[in-house]
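Below is a structure I'd like to ask you about.
As you look at this complex, bear in mind that one protein chain is not there, while each of the others sits in place.
Chain lettering (A, B and C) follows the sequence in which the chains are written, and residue indices restart at 1 in each chain.
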Amino acid sequence: MDASINKAITAIAPQLQIWRRDFHQYAESGWFEFRTATLVADELSRLGYQLQLGKEVINADDRMGLPSPEQLAEQEKRAIAQGALPQWLSHFSGGFTGIVATLDTGKPGPTLAFRVDMDALDLNEDLTQQHRPHAEGFSSCNAHMMHACGHDGHTAIGLGLAHILKQFESQLIGRIKIIFQPAEEGTRGAKSMTTAGVVDDVDFFVAIHIGTGVPKGELVCGSKSFLATTKFDVTYRGVAAHSGAKPEEGKNALVAAAQATLALYGIPHHSEGSSRINVGVLNAGIGRNVIADHALMKVETRGETNQINEFVYQQAMNIIEGAAKMQGVDVDIKLMGSAQSSHPSPQWVNFISHLAQNKIPELTSIVDDKGQAAGSEDATYFMERTKALGGQATYLIFGTDLSAGHHNERFDFDEDVMSVAVKTLATIALSLPEFEQGHHDE
Amino acid sequence: MDASINKAITAIAPQLQIWRRDFHQYAESGWFEFRTATLVADELSRLGYQLQLGKEVINADDRMGLPSPEQLAEQEKRAIAQGALPQWLSHFSGGFTGIVATLDTGKPGPTLAFRVDMDALDLNEDLTQQHRPHAEGFSSCNAHMMHACGHDGHTAIGLGLAHILKQFESQLIGRIKIIFQPAEEGTRGAKSMTTAGVVDDVDFFVAIHIGTGVPKGELVCGSKSFLATTKFDVTYRGVAAHSGAKPEEGKNALVAAAQATLALYGIPHHSEGSSRINVGVLNAGIGRNVIADHALMKVETRGETNQINEFVYQQAMNIIEGAAKMQGVDVDIKLMGSAQSSHPSPQWVNFISHLAQNKIPELTSIVDDKGQAAGSEDATYFMERTKALGGQATYLIFGTDLSAGHHNERFDFDEDVMSVAVKTLATIALSLPEFEQGHHDE
Amino acid sequence: MDASINKAITAIAPQLQIWRRDFHQYAESGWFEFRTATLVADELSRLGYQLQLGKEVINADDRMGLPSPEQLAEQEKRAIAQGALPQWLSHFSGGFTGIVATLDTGKPGPTLAFRVDMDALDLNEDLTQQHRPHAEGFSSCNAHMMHACGHDGHTAIGLGLAHILKQFESQLIGRIKIIFQPAEEGTRGAKSMTTAGVVDDVDFFVAIHIGTGVPKGELVCGSKSFLATTKFDVTYRGVAAHSGAKPEEGKNALVAAAQATLALYGIPHHSEGSSRINVGVLNAGIGRNVIADHALMKVETRGETNQINEFVYQQAMNIIEGAAKMQGVDVDIKLMGSAQSSHPSPQWVNFISHLAQNKIPELTSIVDDKGQAAGSEDATYFMERTKALGGQATYLIFGTDLSAGHHNERFDFDEDVMSVAVKTLATIALSLPEFEQGHHDE
Partner (left out) sequence: MDASINKAITAIAPQLQIWRRDFHQYAESGWFEFRTATLVADELSRLGYQLQLGKEVINADDRMGLPSPEQLAEQEKRAIAQGALPQWLSHFSGGFTGIVATLDTGKPGPTLAFRVDMDALDLNEDLTQQHRPHAEGFSSCNAHMMHACGHDGHTAIGLGLAHILKQFESQLIGRIKIIFQPAEEGTRGAKSMTTAGVVDDVDFFVAIHIGTGVPKGELVCGSKSFLATTKFDVTYRGVAAHSGAKPEEGKNALVAAAQATLALYGIPHHSEGSSRINVGVLNAGIGRNVIADHALMKVETRGETNQINEFVYQQAMNIIEGAAKMQGVDVDIKLMGSAQSSHPSPQWVNFISHLAQNKIPELTSIVDDKGQAAGSEDATYFMERTKALGGQATYLIFGTDLSAGHHNERFDFDEDVMSVAVKTLATIALSLPEFEQGHHDE
C-alpha cells in the first residue's frame, strides 16, 4: 500500500494547491460559501460520491449568526458572478451551504467520518508584495472576506481525500463520510449539522485543522484544548431624549451597556477550571446630544467544561437583565454561536498515534495534545454527538509553517501540509480494519 | 408694648443662656431626647401650658430612623443618670420624645403654632480650649452626641417664648401652640408629628432656625430654599464563599453595592430643577479572603420639588433592585428620613417682614429668602400640612455669628440671637390681631 | 415708514419661501454649506453689499468638528453638481463657509450686526406624504442632511433682511453687518468667526432663531436660557488580543470607555446652577473574540454658567484620563464644539421689546425670556465678545407653529414667521437712531 499511496499523493499534490488557491481567491465567509459549495459538490458528484446537500444536512433553526436574507441574496449573486455552478446553487440558497459526501463500500464495517470546514473570516487581506497570496495573484477578491485561518486548505484536503479514497476504494470497508461544514468561524455552523443527524450513524469521527502554532512535521492526535463557548448579541433599547433639555425623559441604553460590561468582566472565576468572558464590540447611541436609545454588545463566554461555560453564561444573563432593570431599558439577547468542550476518545487517539508513527514518515513528531486551552471549535458538537451514541472521536492538528498568526491579514501557510494531511487521513481509512480488529479483541 | 416686651426680654436673656448651655452639655441625639423632653415638659407644665406628650403627638409608625429598642433603653438609663425627671419620662419612653404645649387664651381667634427642634447630632465635640463650650465648661458629656446645629438654642428659644407669651397672655387672642420636635437631624421626626395631627388645627405656622450662614442682625422671613429629600438604608445580602477556593459559590453583595453606587450618582439631572443623590456610607464584607455577603449603603435623594425628588427616588429604586439582580443577591430598603420642599405663604411672609422692620430694631436686615437651595428640613411637613388645610406657613432664619459651620465639631453661636428670636416670635403672636384684620380686609 | 415697510415685506414674502425651500431641498450640514454660501454671496453681491468671505471671517484654527479633507472635497463636488456657483466657491473651499455682508450708510452711527446660521443637521428627512416638504417636493435630496432646525429659514430671513435694508438705506445710520455663519449645529462655527474679529467693531448685536417651542405670534426678546457647553470626542487606544487564548495580553479600550462613562454621568451636581453631561455615542471593538483595542466616545458637558461648564469639563478630563490609567490604554481628546452661557443686555432687550409692542402688530405676545434652560447656542460667542468690547447684544426667538420638534425627521414650520422676522429686524435697524438717543440721555 505504502508505495502506491505515496504515488497517488504525489500525483494529487499540484491539484491540492490549485484548489486551495482558488478557494483562497474567492474567499467566502460563513453562510456565504455559495461558490465554494457548488464547486465541492460538483467535484464530489463527478467522483461518484452520494451527496446530501443543504437542508438535508443543515437544521435551519439551529443555524447561528445567520446574515440577513438581503445579505444572503446579495452574496448569492456575487457567487454566481464569480463562477458558482448554477446547477448546484439551489441546494445551498438561503444559507444552507453544507455538504455530506458518502462513499459506501458495500462491505460490512463501521462508518468513518471526516469533517472539514469551508468558510473565510470577515477580514480584509493584506495587499502588499510581502504577502505571498497577493504577490502570486491569489489574494481574496472579496472585500472583508479572507481565508486567514486555513479553511481553504481544509476544503482542498477534503477534496483530495475524496480522490484518494475513491482510488483505493477496494481496500476500504464500511462507509466513509466527508463532511464539508459552513460557518465554523464564530462557531455557528456545526450545531445545525449535528442536529440534522449528520453523525448519528458515525462510529469513528475525525476533524482536522492545520497550523495553530504546531510546528511543521508534528501531528497532534487528540487535541482536547477546546473551551466550551456561547456567543450572543445583546441589544438594549431605551428612550432617546435631548440631553440638555430633557435628560430625565431618556432611558439610557449606553449606560446600561456600560454597567453590564463592567459586571460581565467581573463574573467570578471558577475553581474547577478556566473561564473567559469578552465584550468584544459595543456600539451605542445616535448623537452626542441625545440620550442613547440603543446599544449593541457582542459577547462571548467560554469555559474549560460545558458546566463552567454554562455557569458564566447564566451569570451573564442575570447581569444583562439586571442592568436593563437598573436603567429601565428593554433588552434582547440573541444566540450567535456556540461550541462545546470535548475530550477525544483515548483508544482512537492511540490508534491514530501509532499509525502516524509507523506509516507517515513525514510526521516527525507525534503528540497527544498541545496543552494550554485556547480557542473554541464547533467540531466539538460532532465529537460529543458521536461519543454520546457510542462512537469514538478525535481532533487532529497538522503542523505547518505560518507566515503570520491565524486571523491575521498576512496569514499564509506552507502548502506541503495538505499532502501530509490527505495521506494521513487516507491511511486512517485504509487502516480501519486493523483498529476494528484490535478494538474487538480488547 | 414695646417697652414692656423689651424689659421682659432683657429679664429672660440670662435664663436663655442657662437653658441653652444645659441642653448643650447634655446633648441628646434624635429619639434619645429623654432628659431634654422631661425638662421642657416640666417647665411648660409649671408655666401652665396644656401639654400633649409622647404618643399623643407622635405617630409611632411614621417615626423614621428609629434606633433599636436596646439603644433606646440604654439611652433612657443614661438620661436618668443625667437628671431626666422620672415623673415625665414614661410619656417619652421608647422613642416618643415630642411635646406640644398649648396656650388657649379663651378669646376667639386663630391658632398660631411655633415649632422648635431639640435633637443633637451624632458627632464628637471638640475638646480644646479654642472651643468656647469646652473652655467654659458646657461641652457635651455624651460621646458621639453634640449640639452642632443650634437646636440647643432652638429649645431654649421655645422655652423663653413660652415664658414671654404667658406674661403677655392678656394681649393675645386665639390659641398658641409651641411644638418641640425630636429627630430633625436626618429629617426623621416631623412626619410622625404631622400625621399625628399636631398642626391640623393651625392657621398660622412658624418654624425657626438660627445661623445657617445668615449674618447677625439679619432675618430671613420666608426661607423657601429647602430640597425635598428621602433618606434610606440599602442592605444587600449575598452568600459568602472563600475567594480563593470557591469564588463561584459566592454572591457578592459588595459588588452589587459598587454597581448601584456608580449608577445612583449617574441618575439623570432633571430639567425642572436641582436634584441630588448621595451614597454617604458604604460598609461591606467580613474578611479579605471572603466574598462579601452583605453591604449596607446609607443613601439620600433630594429634589428642588417633591416631584423631582420622587423622580430621583424612583430611579434609585430601579437601580438598587437591578444591581441586586445583576449579582443574584437580596436587597432590603429601609426608609430612614424624609422632608418635603415647601414654599412659604407670601402674605404671611410679608406680614412678618413688615413687623420685623417696624418693631424689631435689632434686626437690621430683613430679606425674604437667602437664595440657593442647600439642605433639607422636615419642618416642611408641618408647613405643607398647614397650607393644605388652608392655613399659612413660613420658615424664619435668625442670623448670628458662628465659630464654625453647622455640623462641625467646633460649631458655636453668638447667644444674643436667642433674645432677638424670642422677641420676634412673641411680637408675631402679639401682632396677630393686626394681620387678621389686614388679612380679612383683602 | 410703517406703510412702506409693510408693502416691502409683502412684496418679498414669496421670495422668502422660494429661498427657504431651495435651501431646504439642498440641505448642507456644517462646514459643507458650499452651495448655500455661494448663492448667498452672489445675492448679497448683486445687492451691493461689501462682502468678507471665507478665511477673511473664519479663523482656521478655531473651527471645531471639521470633517476630513476627503469629506470636504467630496461635498464640494456634490455642491457643484447641485448648482453651487463656481465663481464664489474658491472662497469657501476647504471648510470656510462663512460670509459677512456690510452695508455702510456713510452716515455716522453705531455698527449693528445681525447673525443667521446656514447649516443643516446630520439626519435623514422623512419621505412620506405626511411630511409637507416631501409632499410639496422640496425635501432634502442629500442623504443624511436635513434642515430640521429651521436654519434654511434663518438664511432666507438674512437674505430678505438684506433686500429690505437696501430699500430703506436712506433711513439708516452707521453700518449694518449681516453675518451668515456655518456649522452652528454642534456649536462648531461661531468661535472661529468671533476670533476672526467679525464683531469686534459691533455696538449692537442680534442673533435670531425661529420656533423652539415659542408659539406663533410671540417674540422672545432676550433669551438667556443657554447653557455653556463643550463638545469633545474621546478615543481610547489599547491592544487587541484573542479573548480566549491570550486575554492577559490585551489592553481593553472598551472597558476603559465603560468605566469612564459611568463616572462621567456621576460628576457632582453643582450648587450654583444646572449642569449636564452626556456620552451620546460609544463605538468600541473589532470582533466578539478580540479584546477591544479602540473606543470612541462622543461627549458633551453643559453648565448654566461658563464656570459650571468648566467645572464639569475639568472633572471629565480627570475621569477620562484616570480610566485610561486604570486599563493601561492611551487616550486622545479632541475638541468638537463649544458655546458659552450669555445674558442679553437689559437695555437693548427693553428697547426691542417696546419696539415690537409698538411697531409689529403681528407680534401679539412679547416676553423677555422663555424660562428653563435647555440647549446651547454658539451665537453666545458673538454676544459675549460684543459685550466684552462695550457693546450690547441679545438673542431673539420668533414663535411659529411646528409640525414636529426640532431635530425630528418631520420638522417643518409655518413659513409666515419669516416675514415677521424680516420686518422686526428691519424695524430694529430703522429705529436704531431712537435707541441711540434714549441711550445717550440716560
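Definition applied: a residue touches a chain if its C-beta (ideal position, glycine included) is under 8 Å from a C-beta of that chain, and two chains touch if they have at least 3 such contacts.
Just so it is clear, the structure is predicted and the values come from calculations on it, not from any experiment.
Chemist: Kindly state which of the options A:276, A:298, A:407 or A:423 is in contact with the chain not pictured.
Modeler: Of all options in A:276, A:298, A:407 or A:423, contact with the hidden chain holds for A:276.
Chemist: Determine which one of B:66, B:221 or B:336 touches the chain that has been left out.
Modeler: Touching the chain that is not displayed is residue B:336.
Chemist: Specify the residue from the set C:52, C:327, C:345 or C:376 that touches the hidden chain.
Modeler: If we include the chain that is not displayed, C:327 is the one touching it.
Chemist: Could you tell which one of B:278, B:318, B:350 or B:403 touches the chain left off the display?
Modeler: The single option touching the absent chain is B:278.
Chemist: Decide which residue listed in B:81, B:143 or B:245 touches the omitted chain of the complex.
Modeler: B:245
Chemist: Since one chain isn't shown, list which residues of chain B touch it in the complete complex.
Modeler: With respect to the unshown chain, the touching residues of chain B are 122, 186, 227, 229, 231, 242-245, 247, 252, 254-255, 257-259, 261-262, 265, 276, 278-292, 295, 298-300, 302, 336, 373-376, 407.
Chemist: Extract the touching residues of chain A with respect to the undisplayed chain.
Modeler: 262-263, 265-266, 269, 271-272, 274-276, 372-374
Chemist: Kindly note down the residues of chain C that lie in touch with the hidden chain.
Modeler: 245-248, 250, 252, 255, 259-260, 262-263, 266, 268-272, 291, 311, 315, 318-319, 321-328
The rule we apply is simple: only the chains that are shown with their structure count from here on.
Chemist: Which chain has its C-alpha centroid farthest away from the centroid of chain A?
Modeler: Relative to chain A, the chain whose C-alpha centre sits farthest away is B.
Chemist: What are the two chains with the most C-beta pairs touching?
Modeler: The chain pair with the largest number of C-beta contacts is A-C.
Chemist: Which chain would you call central, comparing Cα centres to the global Cα centre?
Modeler: The chain sitting closest to the overall C-alpha centre is C.
Chemist: Taking each chain's centre as the mean of its CA atoms, how far is chain B from chain C in angstrom?
Modeler: Chain B and chain C have C-alpha centres separated by 49 Å.
Chemist: Nearest whole angstrom, what separates the Cα centre of chain A from the Cα centre of chain B?
Modeler: 70
Chemist: Centroid from C-alpha atoms only, then distance chain A to chain C, rounded to Å. What do you get?
Modeler: Going by mean C-alpha positions, chain A sits 53 Å from chain C.
Chemist: Would you give the residues of chain A that are in contact with at least 2 other chains, written as numbers and ranges?
Modeler: Touching at least two other chains: 245, 247, 252, 255, 259, 262, 291.
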